[in-house]
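Please see the structure below; I have some questions.
What you see is the complex with one protein chain gone and the rest in place.
Let's look at chain A:
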Amino acid sequence: MKRMRRYVRNNAVPLALLAPAVMIILVVVLLPLIFSFYTGFTNYRLIRPESLWDFIGLRNYARVLTDADFWAALWRTVLFLTVALNLEMLLGLCLALMVNRITWGQRTMRTIMMFPMMFSPILVGFQFKYMFNDTIGVVNNALQSLGLSQKAIPFLVDRWLAFGSIAFAEIWMSTSIFAILILAGLFAMPRDPIEAARVDGCTSWQVFRHITLPFLMPFIYIAMTIRSLDVARAYDIVDVMTGGGPAGRTELLWTLIARTAYDDARMGRANAMAYVSILLSIFFTWFFFRKLMAARQHLGAF
């Protein structure tokens, strides 16, 4: 108690400046999370308020962990994130290298490149739901007009086509974050090492592999860290495009949580799942943050 008081007195100014921020996060994030942690151990259903006190121990978690639908959704989420993040990174890198090479109209190109960043996920979802629609979608119309396909392709109905369409939407939305940050890295890059390597007879691939890429790594990890903060935005896209359907074929972890909580009204079980999704998000962020720190140190040793 005494030590606490001394700590507060010695650091009064920064603590006072931080107090409002800490306070609102306590009220809106930490407190609800503690509450939902508790709810995860009860049989709470929205339609029966008294069930909040119906403590059932680990049964929700046991149910969730033995539920085939949950595992299917979890694996689909992990696969989705792996595919999306890797492709976004690769495409973003290509895009940044291309824009970096051009000299005429570079500013305009950069602005166009940021175009998808302005779209909210809900709009991206709507946009591709509209384009991939099997009767009126522009993609199907184009394929039929060009005579490439006789029948309408059910982009949002078939299991893998729907997965691909959603991943496409996600990649369209987020590639520019990678491109922008990697481009910033390219601009910040010192010229001398590259020229020295050229003089020493390195090929352009060698220059890229051993000089450019290591220099860009921290920027790639910043982009990854920023992205992993909001991977769950994919919920919005899926909710508009397929709603997790048809018949749960495109269910991701987040849509499954929403369905369990609000449609089936099983709050307790949904909260148990929500904790799994929170751990997943924290793991992704922590993983890339660690990588970022390591890459930064590596760069400092240059």
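Rule of thumb we're sticking to: a contact is a pair of C-beta atoms (placed from the backbone, for glycine too) under 8 Å apart; a residue touches a chain by one contact, two chains touch by 3 or more; residues count from 1.
Keep in mind that, in the parts below, contacts and distances are computed from a predicted model.
Comparing "Maltose/maltodextrin transport system permease protein MalG", "ATP/GTP-binding protein", "Dihydroorotase" or "Aromatic ring-hydroxylating dioxygenase subunit alpha" against the UniProt entry of the hidden chain yields the protein name "Maltose/maltodextrin transport system permease protein MalG". Considering the full assembly, A:Tyr130 is the residue among A:Tyr61, A:Tyr130 or A:Phe208 that touches the omitted chain.
Looking at A:Thr66, A:Thr103 or A:Gln150, the residue that reaches the missing chain in the full complex is A:Thr103. Mapped onto chain A, contacts with the missing chain fall at residues 7, 10-11, 13-15, 17-18, 20-22, 24-25, 27-33, 35-36, 39, 46, 95, 98-99, 101-105, 109-123, 126-128, 130-131, 135-136, 138, 141, 144-145, 172, 176, 180-181, 183-185, 188, 218-219, 222, 225-226, 228-229, 231-233, 235-236, 239-240, 254, 257-258, 261-262, 267, 270-271, 274-275, 277-278, 281-282, 284-285, 292, 296.
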